[in-house]
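This is the structure, below, for whatever I ask next.
The complex appears here without one of its protein chains, the remainder shown in place.
Naming follows writing order (A and B), and every chain is counted from residue 1.
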Amino acid sequence: MTPLPHYLIFSALLFSIGLGGAIMRRNVLVVLMGLELMLTAANVSLVAFSRAQGLEGVPVYDAQVLALFVMAIAAAEVAVGLALIVAMFRARRGVESTSLTSLKD
Amino acid sequence: MNPAIQAILFYIFALGALASALGVVVLRNPVSSALSLACCLAFVAAIFFGAGATFLGIAQLIIYAGAILVLILFIVMMLNVKDEKPAAGNWFYCIVGVVVAAMMAGTISSAALRLPGATKGRCPVHVLAEHANELSPVPRGAQATHPPTTPSEYGGMLPPVSMKEGESDISLLGKTLFTHYNMSIVILSFALLAGALGAVAVGRKLHRD
Partner (left out) sequence: MMQNLPWLFLVLPLVAAAADWLVLARKPRVAACVSIVSALATMALCIAYLCGLQTGAPNSYVWFPVQEFDLSLGLLMDALSMKMMLVVTGIGALVHIFSLGYMKGDPSNQSRYFAGLSIFMFSMSCIVLANSLILTFIGWEMVGFSSYLLIGHWYHKDSAADAAKKAFITNRVGDFGFLIGILLTLGLFGSLHYADMAGHMKVEAGSPVLTAALLCLFCGAVGKSAQFPLHVWLPDAMEGPTPVSALIHAATMVAAGVYMLVRLQVSMGLDAFTETACCVIAGIGAITALLSALMATQQDDIKRVLAYSTLSQLGYMMMAVGLLAGEAAMFHLYTHAWFKALLFLAAGSIIVCCHHEQDIWKMGGLRRKMPLTVLCFLAGTCALIAVPGFSGFFSKESILEAAWERSMPLFVLGVVVAALTTFYMVRLCLIAFCGDARTHEAEQAQEASPTMLVPLFILAVLAIISGYGFVADQLVPYAGFHAPNTEWGVTLFAGLGSLVAGGGLAWLLYGKKNTLSGQTDPLGANLVSRALRQRLYIDAFYDHVLVGGVQRWFACLISCLDDGIIRRLIGQGLALLTAWAGRLLGRIQGGSLCGYTMLASLGVFILMLILILLF
């Protein structure tokens, strides 16, 4: 069996990759994908903890329920985010985050 | 399934997930990124299966890899997004992004490795070979009856899943979900509804007059 820290390290790496993507990429769609990666990383650690806290071989299902909630929220977020991207594409003919400077100007 | 094989499969899937996640970030074409993301999510779903969370794994496959990914791909196709061209000055954000991400990963990992008892398992496979007999499934009640909060237990191996007769992962999850979290799931459904309505409101064509 795998020890808990390894799950956590895997989760941290996955999260960092998502974060790096969100910072580095200018394409808003890819930024959104980075966000999805970060959420998934959170889910991985939740599942690992649910196992680690479990008694007598039964995982703690509260953590898994939370992971389920995260998925649902992610779905909603993607829906709204994509709608926003479409609206932005209509307004600016592009999905580059560098073109979003109207607050600064 | 043999615990050792389970562990090896975990590492394989984890490596695959990380590689395809890197692909999401590195590939220039959004379509490739999206497909890479689908791979990554599938690997994570496999890890969920391996960790005994079968329902979550299935949900991961259906919701993420199925619905969300398709939606993203659909949008990418619809907008006909071109490859991202490297812009002047972007290297700064690349370097900073890598540094920040590395710092984050390093911090979390070191914190995880400093969990009490964590350093005991230098090489998981080796440790597994040593303690193979201890980790075999044991009948209920023979194991510790308290959650592993004491330092020596917490960082160690995850206890194996053992279900009673007539119980399964999905039934236990369902019980938790629809008893303790009944109200929460109702509220969450409203959030989803609001998200859907918001998406419609934002995405519809603007009538300029």
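By our rule, contacts are C-beta pairs under 8 Å (C-beta built on N, C-alpha and C of every residue); 3 or more make two chains touch, one makes a residue touch a chain.
Computed from a predicted structure; not experimentally measured.
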TODO: Consider the whole complex, including the chain that is not shown, and state which of B:A4, B:V100 or B:L113 touches that chain.
DONE: B:V100
TODO: Touching the absent chain in the whole complex: find that residue among A:L4, A:A22 or A:I85.
DONE: A:A22
Open item on the list: Applying the definition given at the start, please give the residues of chain A touching the unseen chain.
Closed with: 19, 22-24, 26, 28, 31, 97-98, 100-101, 103-105
TODO: Touching the hidden chain in the full complex, which residues of chain B are there? Just list them.
DONE: 93, 96-97, 100, 103-104, 107-108, 111
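Just so we're on the same page, only the chains that are shown with their structure count from here on.
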Task: Whole-Å gap separating chain A and chain B, where each centre is the average of the chain's CA atoms - done: 9
Open item on the list: Per the contact definition, I'd like the list of chain B residues that touch chain A in the complex.
Closed with: 3, 6-7, 10-11, 14, 17-18, 21-22, 24-25, 30, 33-34, 37, 40-41, 44, 47-48, 51-53, 55-56, 59-60, 63-64, 67-68, 71-72, 75-76, 78-79, 81, 84, 87, 90, 93-94, 96-98, 100-102, 104-105, 108-109, 112-113, 115, 118, 121, 124, 127-128, 135, 137, 140-141, 143-148, 154-163, 167, 169, 172-173, 175-177, 180-181, 184, 188, 191-192, 194-196, 198-203, 205-206
TODO: Under the touch definition given earlier, write down the residues of chain A that touch chain B in their complex.
DONE: 1-27, 29-30, 32-34, 36-37, 40, 43-44, 47-48, 50-62, 64-65, 67-69, 71-80, 82-87, 89-90, 95-96, 98
